[in-house]
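To start, the structure itself, in structure tokens.
Here the complex is missing one protein chain, while the rest keep their positions.
And now, chain A:
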Amino acid sequence: MKRYVGLLASAVCATAMLAGSLGSQAVAEDKKYTIYLSNNFIGNDWRQQMERVAEVSVNKGPLAGRVDLKIENVENTVQAQINSLNNIIRAKPDAIVIDAGSAEALNPTIKKACDAGIIVISFDQVVTEPCAYALESDWTRIPAVLAEWMAAQLGGKGKVFVDRGLAGAPISGQLENGYLEVLKKYPDIEVIGNYNGEYALGPEQAGVASLLAAHPEVDGILTQGYGSGAIKALQDAGRPIVPVTAFSYNVAAVTCAETENAACILGSNPAFLSSEAIRMAVEMLDGKPKPADRHILVEGDFLATDGGMWKSELYPDATIQKIEIGENAWPDRPPGLTLPISPDWVEITAAEAAGS
């Protein structure tokens, strides 16, 4: 009898444990997490699309109902983001995903969040604090492929303008250096002018226009922005359209496709990095294995007017799509839309990404 009681007790215990473990798994998968998105700047199309797709991706697909997403924008100052992060930490969320105003200056504050048990994933403009994950496009690959393409277009010889982006922004220095690293392998390519495109059409067009006044003999332009501002400046100055490198905004793709004799290559920094960061946070909170490396690279496809014809030797696995109206360039959609629009795990429509 004693033995039966013992067996029965063991069976009950085992069942209870099994039920408990199943229950806790069910709880883990149903649990709703509070995630803050801390964004230091909202003044361009990319950031707005980034926030819209973050919201869309927690309202449908696998993350539907799993995340209470709170977005905190700050006024593009490090102090404001530090103060905002301190407020977020005091609210004790499960995770913070952050598009940072500085790669370094938020580190002590981010460390405080990690010490409070909050998962921190920086994306787009990432941070160097070791306790936070850094999810970003492969910024070594992008400028290298763009500059390699430019060198191929110029046959290894010519004069170019190089965009310096936004003064002081870490990404600007990285892109400029990425361009120059590859260009220096071609001694006959000379950088004859720099401008600050500031990732906006106006400054890009104005910057290229003023350089064209001093150096009308340019053979190529390596922008960090839309590229279409540079093409417009060339047209306004009555200059032939020279090869342009830029980033994959709809206006860039459309301008390159519709402008006669335009030769362009566009690198992609997808706006859905925010969705990827949120998904990564949810997976970690669900107890799935954490990434081995804190640095996670996202490799987006390139778009080029001669896509499919030219292959990168530096990065042979880089996919280069051909720019085609109706395929990856849409004249009737907002010019600032970043391509590609949707990650592969959730369907985000162009209308949702554009907020229209």
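Rule of thumb we're sticking to: a contact is a pair of C-beta atoms (placed from the backbone, for glycine too) under 8 Å apart; a residue touches a chain by one contact, two chains touch by 3 or more; residues count from 1.
Criterion: contacts and distances are computed from a predicted model.
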{"item": "Name under which UniProt lists the unshown chain, selected from \"FeoB-associated Cys-rich membrane protein\", \"Multisubunit sodium/proton antiporter, MrpC subunit\", \"Ribose transport system permease protein\" or \"ABC transporter\"", "value": "\"Ribose transport system permease protein\""}
{"item": "Residue touching the undisplayed chain, where the options are A:Ile98, A:Leu146, A:Ala169 or A:Leu222", "value": "A:Ala169"}
{"item": "Options A:Ser84, A:Gln153 or A:Thr338, residue touching the unrepresented chain", "value": "A:Ser84"}
{"item": "Absent-chain interface as seen on chain A, which is shown", "value": "70, 72-75, 77-80, 82-84, 86-88, 90-91, 102-109, 167-170, 172-173"}
